[in-house]
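As structure tokens, the structure follows; a few thoughts come after it.
Removed from the display is one protein chain of the complex; every other protein chain stays in position.
As written, the chains take the letters A and B, and residue 1 is the first residue of each chain.
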């Protein structure tokens, strides 16, 4: 499969009468995006704001972060099975708006977390302090259930992102990269000397607010399967995950999955990037057994030499991660796993809830229990009401000078387990 | 800003007093002197720190007069009031490494003065003390002096100034069981690809999180005929005859004890106590049966539930004791128990 990605660099976002992109500036009609967001009658209100890198702005509670894209050539559209009709994506031509994101926020449950600081120490930990953020704070109609609210905000974010992506349809990209994988036989013939490598991505799939969707299918109902790694670039995988801000994968991370991109970087040079394998992290133990068996089986059937496995979340997924690693290694396939750690505030506790000596090659995104002081910022988009209740925040969270003492847990994307960041630990 | 004051500890060899034949050299304080490797430290410190005193001690002397040597050296260090204490580097010299680790940890814990040492990773002192004191990983011989000093000196400066210490991978100290965050040069995914390529090529790579390695032992089948079985008691809870006759250490035990309990039916406050330094000893000292249940086993012996209680028990202190030492004790104790025809063992911990 061959996908040409065109990148359009966005230098600023401004509200305007009419939506358009001109000279790298995104002009957004608030009226138009509001109407797009409120197509869903479960949402009562939405307010839009712009947060720029370096500004004294805190966004919380963040639900999702999405990069606007548009499919300009080839089958299907962005977010197939969700916003676009179901069709296999991942080939043709797609444009992405770089340097910006749509950020959805809204209090779906009382203990919701997710902080993006645009400046200060918190900004060093979240990747989304570097993007121009169009933030939409969504309020629900009275009396709707959290799961309906979650879905409404999730879909509103995608609709707005797709609306903005469409503005780029006729533009000329600033930069273009071609991503191409080959069929099995073709790959073996083309790169007979190179090790055959795949990416095993574990998708969060435990239940309400812990879900991921693949072409609109709830990931807990899938059996492990194969994707062309280009499919994710068109939004084949999206986030429905609101809990554990630091190590959940926002849709932005799925679209820009760093393992996929870094394996492509080496594709045809030092390795043959065969495919992406997706599996889940269900709560039921027999499901874990089946999914890890199947993942290892697929790796074997594809005659792989090596895989990188990434996980999403804490606790329950540690078990899937170790099961996958053990079983894939047992097939004689070299495995590297990516995780983060919960080593306690003092760094002295056992980092993972499961362990095995087969996991001898581990990349870590850092200790999520590490405490960080976030100074008071001038402006809050969303609400601080729940900051004392967000994950990792303690009763001393709100200092008298307005600064917050929190664990990295609460910061969106801080210890991402696809290797999105430079943060690590030893 | 005032210079950071450093006291440096070295052995007789690095003080150029002599080799093995001079290893009984007692502890000596040389105020105002910079000796041997101290010169390399001084060069590295530039104007930021100075070695205000050097302590020299023979390796045999230190290890054979442990308590006295430790007390004497602590007194010397205390008197000098340094900002930071440096011991070694010891490279692969075993007794020197143990001395460096012992004294550096003691200075830190007892005097509250930060300390740093350095040695080869396989030096027995490394396993014993790397979790107690910052320990730079060095080469296995003195040819690695320059590299060792290049890491020890900056770390000593940081400690002396009270600056935050980075992760082990940044500073060069041996992982000490405390996870510290830091920013790598490449993002995680790129590091994963690099690691996978190395693993695929059979080249060495270093995992960022070594998995805890549990030594799993499959349990033996249950004892079928308990009424005729000979049962022994073994503990890591440090129960010893009153007075701790074999001086089992309260932590990082270097040996175990074997004691005869022929005729003993109950452990009392007057006869037994615990040597363990890792838990509140009050209740164990009141009634050592709480850790080593001889009273109950004597009852069972009488009632015919068990055949007999073995007349020897084995004891050590599990507190911070190196896994390698514990394994060695266990192998020896196991052989003895087997030779004595013991059928089953009850292991008690704390």
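Here is the rule we use: contacts are C-beta pairs under 8 Å (C-beta built on N, C-alpha and C of every residue); 3 or more make two chains touch, one makes a residue touch a chain.
The criterion applied here is as follows: contacts and distances are computed from a predicted model.
A.B. asks: Tell me the UniProt name of the left-out chain, picking from "PTS mannose transporter subunit IID", "Simple sugar transport system permease protein", "Glucose-1-phosphate adenylyltransferase" or "GrdX protein".
C.D. replies: Per the UniProt record, the undisplayed chain of the complex is "GrdX protein".
A.B. asks: For the chain omitted from this view, which of the shown chains does it touch?
C.D. replies: Per the contact definition above, the missing chain touches A.
A.B. asks: Can you say which of A:244, A:310 or A:339 touches the chain missing from this structure?
C.D. replies: A:244
A.B. asks: With respect to the chain omitted from the figure, which of A:63, A:220 or A:254 is a touching residue?
C.D. replies: Residue touching the absent chain, from the options given: A:220.
A.B. asks: Looking at the full complex, which residue from A:5, A:28 or A:209 touches the chain that isn't shown here?
C.D. replies: Looking across A:5, A:28 or A:209, the contact with the absent chain belongs to A:209.
A.B. asks: Using the definition of touch stated at the top, determine which of A:109, A:144, A:358 or A:380 touches the missing chain.
C.D. replies: A:109
A.B. asks: Using the touch rule from the top, list residues of chain A that touch the missing partner.
C.D. replies: Interface residues of chain A facing the absent chain: 109-111, 146-147, 204-210, 220, 241, 243-244, 248, 282-288, 313-316, 318-319, 342-345, 349-350, 353-354, 369, 388-389, 391-395, 409.
Just so we're on the same page, only the chains that are shown with their structure count from here on.
A.B. asks: Inside the complex, what are the residues of chain A that reach chain B?
C.D. replies: Listed in rising order, the residues of chain A that touch chain B are 124, 195, 197, 258-259, 261-263, 265-266, 270-271, 305-308, 334, 336, 338-339, 341, 343, 346-348, 350-352, 355-357, 359-367, 370, 408, 416, 418-426.
A.B. asks: Mind pulling up the chain B residues that touch chain A in the complex?
C.D. replies: 167-170, 175, 177-193, 195-197, 199-200, 205, 207-214
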